[in-house]
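With one protein chain removed, the remaining protein chains of the complex are shown where they sit.
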Amino acid sequence: MNNFFSILFSTDFAFSVLRVMTPILFAALGALISNKAGIVNIGMEGTMLTSALTGVIVSAYSGSAWVGLLAGIASGIAIAALLGFFTLKFKTHIILGGIAINMFASGGTVFILYLVSGDKGASTSLKSGVLPSVHIPLLQDIPVLGPILSGHNILTYVSLLCVIGLYYMLAKTPLGLRIRAVGENPQAAQSVGVRVNRVQFISLLISGFFAALGGAYMSMGYLSLFTRDMTAGRGWIGIAAEAVGRSTTLGTFLSSLLFGAADALANALQVLKIPAELIGTTPYVVTVIGLVVYAVTEAKVKSRKLAKNLEKNK
Amino acid sequence: MIKAIHFEKIRTIAVIAISLLLTLLIIAVVSDDPLRTMGVFLTEPLSSLAHIGNIVEMAIPLMFTGLSVALLFRANLFNLGAEGLFYFAGIVASSIAVHFTLSAYVHPIVAILAGGLTGALLSAIPGILKAKWNVNELVTSLMFNSILFGVGLYFLNYKLRDPQAFVNASYKFHPSAMLNNLVPGTRIHIGLILAILSILAVHYYLYNTKWGYELRMTGSNRSFAEYSGINTTKVIIVVHLIAGFLAGMGGSVEVLGMYNRFQWTGLPGYGLDGALVALLAKNNPLSVIGAALFLAYIRIGADQMARMSDVPAELISIVQAVIILLISAEQFLKFWKTRMLLKEAGIRE
């Protein structure tokens, strides 16, 4: 038990929180941008998987992790474009479209992995690249903060920059205003010539972009290879994080951090000799709890308003 | 003359045709001997009684999960929890098959009921969360799949595992618990009858009872249902209970009908495939039979293809994704319907 707490309060643990948060945060940002435009992309999981595999394969063949990253991003955007095409043009139900993307990716990645490497489990036979970690000068020398904040994979920093960028975009730019208008009242946006489909399509592409970064991080940062179903529900956890964060950029970031901490905690719990099967369920249990707490407080806020009303009506 | 009324049927057929063509196209690209591979894929499932048996065997669990998901979709609930329930109910039924000693008829009934009830109770959790606090049922049900899998695996490894078995599997079931064979020469078991009876029961429930009416109205327009005095909270919880029972029953039947030990160390995937069956069946219970058989047919085709050629069976998930995208695509082939309507309205003489 002592051992467990010493792990919990170590800088290593705090470092690992950021490390495991990264893919969740990317997925959450992807869910956020699409949700803001009123078109919930639940294909996060599948998009991440596809990009993770693409990154690995292309980096192995090109010899460059960066080219792999670019290809991963391109594939994520392509998946989002496909989803957008079907939902916006053919009016496929967006939730079903997302399910299709996830189904496509979970089997399709194995299919392609097998064709490329002859293995259905992992890309061990491919010499794929890994994106570099960054040691931030000055920051890395500060005690406690340095070991926690410095030395992460570059995509971890990118994810933090994305939070800032997305916040600015939604709050200050014309595109952001249009995205919010489309999400809140598409008819209003359409009536002033905002092309609702186009704005939603752009949002989906950005959403695919974020998911792709999350996927690339999984196979070229978090791990250094692709394994079957390696995202293991992180896309869904990201979607939950966006909901728990009340669809605000900052809230989404904080709840991703929370879920990241839960994930890291699960890893730390392994020293307690609890069966691995049960420990493995921690992030999912925490996500369900998070969603329930969110929904119940939401209901409470409503009923408190009502109670206040009753009070006033007395 | 083809009428606009038949449009939905024609569209479903077109979707299936397109997805099959796409399959053949992918085979043509990746296979070294495309023609033979295509032949295996299309004809091998129908080539022998045993293979036809395989289709029916695989269709049984798909009917259960498809029916379960169809009910949920019908109530406008996007819950994909059938997967975890199917698995976990399999564990429960296996425990009873391993640890209980009962007579031949009672044993499977007890095991299946236990699996079904487990499914119903576990399914009620996301149902209650949705009905009471509007917790997103899609995310919770998927999280539950992972949780139930973890817990189920724990039970398998720590409580049921037979150390003498070569693979990670449970102790052998008591023969009294296993389901009887239905068609000699195949492994088709009486689970088929249970599946069809369940489908008929759900059909009558949905279209011919007041509770089914409440379910359909809640799914079609929840505000309308509430305005009509329907307690939609109750309806949502009840749908979850029934759907969970069906999924759990499916898992139990599958385990007892097809195996003599519990040996799933991964989620078997029938729950998610159930969503595809439900979509193909347009959430219509009777159509679940045909949809399940079709899906089983292409899956057996893919399995045979993987065994006899150089193309892996995972190809099928690409095809399934295309089917989902197209079948739920309202606008797909719409232009054609519009033209038919114009013609029927007599505008274009």
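Per-chain residue numbering starts at 1, and chain names A and B are given in the order in which the chains are listed.
We adopt the following convention: contacts are C-beta pairs under 8 Å (C-beta built on N, C-alpha and C of every residue); 3 or more make two chains touch, one makes a residue touch a chain.
As a working rule, contacts and distances are computed from a predicted model.
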item: Choices "Acetolactate synthase", "succinate dehydrogenase", "Putative tricarboxylic transport membrane protein" or "Heme ABC transporter ATP-binding protein" - which one is the UniProt name of the chain not shown; value: "Heme ABC transporter ATP-binding protein"
item: Hidden-chain contact residue, picked from the options A:Ile7, A:Val40, A:Leu113 or A:Ala181; value: A:Ala181
item: Residue among B:Ser48, B:Asn134, B:Thr209 or B:Thr265 that touches the chain left out of view; value: B:Thr209
item: Option from B:Leu77, B:Ile96, B:Ala225 or B:Leu241 whose C-beta touches the chain left out; value: B:Ala225
item: Touch residues of subunit B, complete complex, unshown partner; value: 4, 204, 208-210, 213, 216-217, 220-221, 223-231, 334, 337-338, 341-342, 344-345, 347
item: Contact set of subunit A toward the excluded chain (per top definition); value: 168, 172-174, 177-178, 180-181, 184-185, 187-195, 305-306, 309-310, 312-314
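What we mean here is this: only the chains that are shown with their structure count from here on.
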item: Cα-centroid distance, subunit A relative to subunit B, in whole angstrom; value: 29
item: Residue ranges of subunit B in contact with subunit A within the complex; value: 30, 78, 80, 129, 132-136, 138-140, 142-144, 146-147, 150-151, 153-154, 157-158, 272, 275-276, 279, 312, 314-318, 320-322, 324-326, 328-332
item: Complex contact set, residues of subunit A against subunit B; value: 42, 86, 89-93, 95-97, 99-101, 103-104, 106-108, 110-111, 114-115, 120, 232-233, 236-237, 239-240, 243, 275, 277-278, 280-281, 284-285, 287-288, 291-292, 295-296, 298-299
